[in-house]
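A single protein chain has been omitted from the complex, and every remaining protein chain is retained in its original position.
The chains carry the letters A and B, assigned in the order they are written, with residues numbered from 1 in each.
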Amino acid sequence: MISKFKNAIGYTRTIGRILLISNGAIFVLMVFAFYTGNYASVVFLGFSLVILLISQWFLLTLKSTSITSFEDKIEITREKLNYIFNCIAAHFESPNPDDPNSLAKDVEVFTRELSESLTQCSVTLTNQMQALSIALDNQENERLQKIQDTLLPLIKTLSDAMKTYFNVRDKIDDTLRIQVTDAKAMIERLEPEVLDLSGRLASMQELPLFPVSLRQLDEVIATNLQLDHSIYNQFEVIEHDTNQNAIELVTSMQNLSGSANRLVAYITSTITTITEMNDGVDDSVQFIIDIGHFIEEIPNRIRADIEQLRGATSVIDGLGYLVDSIKEISFQTDILAVNAAIQAAHAGDKGLGFKIVADEVRKLAVNSNHAAEMIETGLENARKTIQEGLKFKALEEVMVQMDEAVHMLESVKKLEQNHEDMQQFYKTLFAVINQNNITLAENISEILSGVQYQDIVRQRIERMKATMSRRNELFERFIDELANTRGLLTNDFAVQMDVVLKDYLEEEARHSNSLNESTEEEPPKFELF
Amino acid sequence: MAKILVIDDEEQLRDLLKQMLSRDGHEVQTAFDGVEGMRMFGQFNPDLVITDIIMPNKDGIEVITELLCSNSGTPIIAISGGRRAITAEFNLESAELLGVKGILSKPFTRDQLRETVQYALGL
Partner (left out) sequence: MAKTILLVDDSVTMLMSVKTNLEMAGFKIETAEDGVKALAKLTSGLKPDLIITDINMPNMGGIELIKKARALPGFRFMPILTLTTESQQGKRDEGKAAGATGWLVKPVGGADLLKIIKQVLPGA
């Protein structure tokens, strides 16, 4: 029993040391809570301290209880403290680049977290103390030793965290104070310029202004202004070219429509001439066609005439045979009458009547012969007349032909003149239309050439676009770096901006420009190697 | 005073023109048709060409076209009287469309000639 008590006394001493340290730790926490303005924690920690003291009093009664989940809680607390510590350390090693004010925010957050953790810590400690008293009651040596081992580093961690926190806070204070002072001085110095450029800085105004970055900002803006100016100049070139091109196009179009209108008027006015010439030609041609028809008909007509005459002649010839027959008959009648008269004379008076008849028959024969001779003469005359008529008609025919031939010659000559006129006319017309076509083609060609400006302007705008995006990229990097380094820029953005400008100007100089032809000695627009 | 080449197939008019222009102080050469005219043009290198339109062998339209195509820049005055269906108006209108500096319709006065020549020479 006595040895048991002695043991208990030994335990009590050990626990007493632990409690002493715990009391100290809680006191430190209270101070910290007080400093951070977390009065609730102060009250709570005070309350904890009171409980701890009460626990100590309980401890003296040496009531043993079992230890439950004691180690786990200590572990959690230690982890939490480590986390806070790491967070603070991490923050100073690599600040948040997105928000320039993140440091202040983070400090606030971490402070709050720290105080919460510490509060929890104190709660845990209280619990642990309770557990401790229970352990003491149960006289579990090993476990008590373990609690002691755990509590010591926990408290050490805690105090380290506190130290770091205070250091960090001081550092932040100092840095900010120095930077703000510097910035203020800088702002005072650069205020007029900054005011001047403030419009352009709208997007960057929220950044803290630091000396290095301000100087660079100044240079970057100046270069950017130059770049803007160059691009503005190019826009002027584009405007000038587009204008010029449009004027040229319109002029060409006007020339084109002018030429076309003149040509139309000319051709319209020539229609009268064409009509007149065609009428002349038509008349001559009709005349020649008529004569042609007439001449074509002449052989037929002559043939018909000859046929007719030949018919008449053959009729007359036929009548000639008839005359011969009459002559034959009259001759035979005459012989018959003579014989009859001889026979009548033989018959004497008896034949007297017969003699009279014979005389009459003879008279008839003589008359017949006479008539036949007269007919023959008539027929001969008729034949002669026909023959003479044929001769005369042929002559007349020739006369008519001669007459027509003269007309035709005139017509042919007229036609020839018509042809000549027409040739002259169409040659002239062709020359004029051809000349006009050349003018039209030239105008169309110039209009088409005007389209080339579209390509030139497109390329010029593409170069601008590329430069703009290069500049914007540079701006973005500049802003990023401003935020990340708080003005301690590692890149010389002014130089980089200058490179963008120079590249652009060089690029533009390489290409043809309608406005600076007079100012610089440009290589020729066309060159054969 | 300018060197003027006169191309006309009508001898009378040719001489008249030569007389008129010479009196105004111009140096005048004449040709009787387009072929001769073009040959003379090469030799004489005139400041102004006055050509008739309707001529044998090579007419005024051909002369004008050739001269304009040669890009010599020599101003041309066309004179014409017209023949049958081909009127003077048609010839001169055509010549104008081809690009001659001046036109003269036959018959013309001395003043008309002088005025047209001065205009064509840019005086």
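In this text, a residue touches a chain if its C-beta (ideal position, glycine included) is under 8 Å from a C-beta of that chain, and two chains touch if they have at least 3 such contacts.
As the structure is a prediction and not an experimental result, all values here were calculated from the model.
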{"item": "Visible chains in contact with the missing one", "value": "A"}
{"item": "Selected from A:425, A:453, A:478 or A:493 as touching the chain missing from the view", "value": "A:453"}
{"item": "Listed residues A:306, A:444, A:461 or A:495, member touching the removed chain", "value": "A:444"}
{"item": "Among A:264, A:374 or A:509, residue touching the chain not depicted", "value": "A:509"}
{"item": "Positions on subunit A contacted by the hidden chain, ascending", "value": "441-442, 444-446, 448-456, 458-460, 509-513, 522-523, 525-529"}
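Operating definition for what follows: only the chains that are shown with their structure count from here on.
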{"item": "In the complex, subunit A residues that touch subunit B", "value": "262-263, 266, 269-270, 273, 276-277, 280, 417-418, 421, 424-425, 427-429, 431-432, 434-436"}
{"item": "Interfacial residue positions of subunit B with respect to subunit A in the complex", "value": "53-54, 59, 61-62, 64-65, 68, 83-87, 89-91, 93-94, 97-99"}
